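Every protein chain except one is present and positioned as in the full complex.
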Amino acid sequence: MLDIRYFAWLRERLGTERETVQTTAETVLDLVAELRGRGDAYAVVFADLAAIRVAVDQELGGLDTPISDAHEVAFFPPMTGG
Amino acid sequence: MLDIRYFAWLRERLGTERETVQTTAETVLDLVAELRGRGDAYAVVFADLAAIRVAVDQELGGLDTPISDAHEVAFFPPMTGG
Amino acid sequence: MTVLIQENSFDMGRVLNEFADRLSGAGAVVSFSGIVRDIATEDLRAMEIEHFPGMTERALLAIRDDAVARFFLIDALILHRFGTLTAGEAIMMVATAALHRTDAFDGAVYLMDYLKSRAPFWKKEITERGGRWVEAQERDEAALRRWSQG
Partner (left out) sequence: MTVLIQENSFDMGRVLNEFADRLSGAGAVVSFSGIVRDIATEDLRAMEIEHFPGMTERALLAIRDDAVARFFLIDALILHRFGTLTAGEAIMMVATAALHRTDAFDGAVYLMDYLKSRAPFWKKEITERGGRWVEAQERDEAALRRWSQG
């Protein structure tokens, strides 16, 4: 079981901030491919991967980051702190 | 009549912070040449002109700054503010 | 208290004094405070700041420790607010202390560059027309790249 979290406009578009999925995805990119199949809102949110950042177990990662042992994957737009 | 002021180690070496001189010096360099003739302490203080800065009427100047119309010339070491 | 993440407002002078009072041997202290600006074209009703609790603390601590090591800082502090703010309010603050001014300044600039693009905060501007997520700026990525050169 993998926790997935969404922040900012991804959270708003999907209407959810957190969900738990059963997955055999080995990388972030595998997971994105699965999520895209969950419905139109997901297809729209994950249409442009250049606009999305990811954290695996609260560390910034990339599309090729392995997630087989991960507990949590978070998707969000480029950060705007400061 | 021209007011001359000395700061920091120049003031200490000369034992004076201010004096008034009668001079026909046209530039700072002319004035320095006159002052050097005033005694050993002056000769020592003005031996190395690279180690001295000058302000004419409270504006930073150089050896060639004209002083014919000046009221005050100040000599001091490189500044160490901040 | 080198990293503070809070919803409440803060007193930047007090934060600076408390930071400076703890120091020993510092010759230079730099602070940066970020303030919510009004938008040029319309009234900003509020600025909402979302963050990722847990990851935010980890990210800020890592950024802070990197800056301390890289610029030989005697101490460094990051304070960042979340929640709903209005124009004129202070959003965040960093402070650095070093022996010499160059390290204190560089450390503070480094902290800000990383906070802008590598800490999980997202800003949303609320105006009478609705909400708009603030977009990341290419210049902020460019600022980050300077630190990996040379």
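As written, the chain order gives the labels A, B and C, with residue 1 at the start of each chain.
FYI, contacts are C-beta pairs under 8 Å (C-beta built on N, C-alpha and C of every residue); 3 or more make two chains touch, one makes a residue touch a chain.
Everything numeric here is computed off the predicted structure, so don't read it as measured data.
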Among shown chains, those touching the left-out chain: B, C
Per the touch definition above, residue among C:33, C:84 or C:127 touching the missing chain: C:33
Sites on chain C contacted by the missing partner chain, in the whole complex: 11-17, 20, 23, 25-38, 90, 99, 101-102, 104-105, 108-109, 112, 143
Absent-chain interface as seen on chain B, which is shown: 5, 7-9, 55, 58-60, 74, 76-82
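As a convention for this text, only the chains that are shown with their structure count from here on.
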Separation of chain B from chain C, taking each centre as the mean of its C-alpha atoms, in whole Å: 48
Multi-chain contact sites of chain A, meaning residues that touch two or more partners: none
Junction residues of chain C, two or more chains touched: none
